[in-house]
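Just dropping this structure here.
Here the complex is missing one protein chain, while the rest keep their positions.
== chain A ==
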Amino acid sequence: MTVVAEKAPPRSLPRRRPPRVRGLWGIRTAVPPGVRWTLMALSVAVPLAAWQVLSVVVDGRPDYLPGPFEAVEAGIEMARSGQLLTDAWSTVARVLQGFGLAVLVSVPLGILMGSFPAGQALLEPLVGLLRYLPASAFIPLLIIWLGLGEPSKVALLFLAAFFFNTLMTADAVRRVPLSLIDVSYTLGARRGEVLRKVIVPYALPGMIDSIRVNAAASWSFVVVAELIASESGLGYRIVRAQRFNQIDRIFAVLVVIALIGLTIDLLLRITRDRVGRWV
């Protein structure tokens, strides 16, 4: 038992005024839907308006900084000729190949790494090291080995997503509570059944999250790859437009890149929310 040595200290602590808990800037306090929609609209409208104003103010040279309307016009013109669709499709197809391949290989490896400490010991040092080599640093090597054509681009996209997706998948798998695995064994499950019926379903939302993050990275890498060398794709279209000083076209392509990226993200988010309804 504790021994009380002296009298308790006198009750004389200074009091502070209460914190601001609620209101528009209360931490983690919901804002009314009307306010929320207004803020969301502003977040798009203000930069657009600023763009428009700037394009008028900076307009020393006629097409130095085209405004949003000119960009959209250029975009419509490019879409009419069918060129935009062809470019967008070849870029998307490259991502589907390179990133798709990375997912196909990294998910099983990640499951292996996350489930078996032996697999982790075997793979983590290598994968953990290689992921810090930026994929863009491989571009010269890839060009030497695979040439300027499609294989080098697919390989770059593979490298850009593979290491991170492996490690993030392993992390998602390691978040499966041990008690869930133990209890499954006591219900008669074998090792393979624990993997298929417990670990994979539990980790699936986390794995889709990882795919979502790395899909964004792939999407920016494909454009980098196309800027360097290609005969088609959105990145290639930017380089072409640059050559002919068609700045409005560059902006149009940028908008398309952003919109496709947003769509990919949205689709993956919807998938994740459907798969992870139980979370």
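Structural remarks
Just so we're on the same page, a contact is a pair of C-beta atoms (placed from the backbone, for glycine too) under 8 Å apart; a residue touches a chain by one contact, two chains touch by 3 or more; residues count from 1.
Just so it is clear, contacts and distances are computed from a predicted model.
You can't see one chain of this complex, but its UniProt record names it "ABC transporter ATP-binding protein", from the set "OB-fold domain-containing protein", "1,2-phenylacetyl-CoA epoxidase subunit B", "NADH-quinone oxidoreductase subunit E" or "ABC transporter ATP-binding protein". Within the set A:198, A:225, A:241 or A:257, the residue that contacts the chain not displayed is A:198.
Here one chain is not drawn; of A:53, A:148 or A:183, the residue touching it is A:183. Residues of chain A in contact with the chain left out of this view: 177, 179-180, 182-189, 193, 197-198, 201-202, 277-279.
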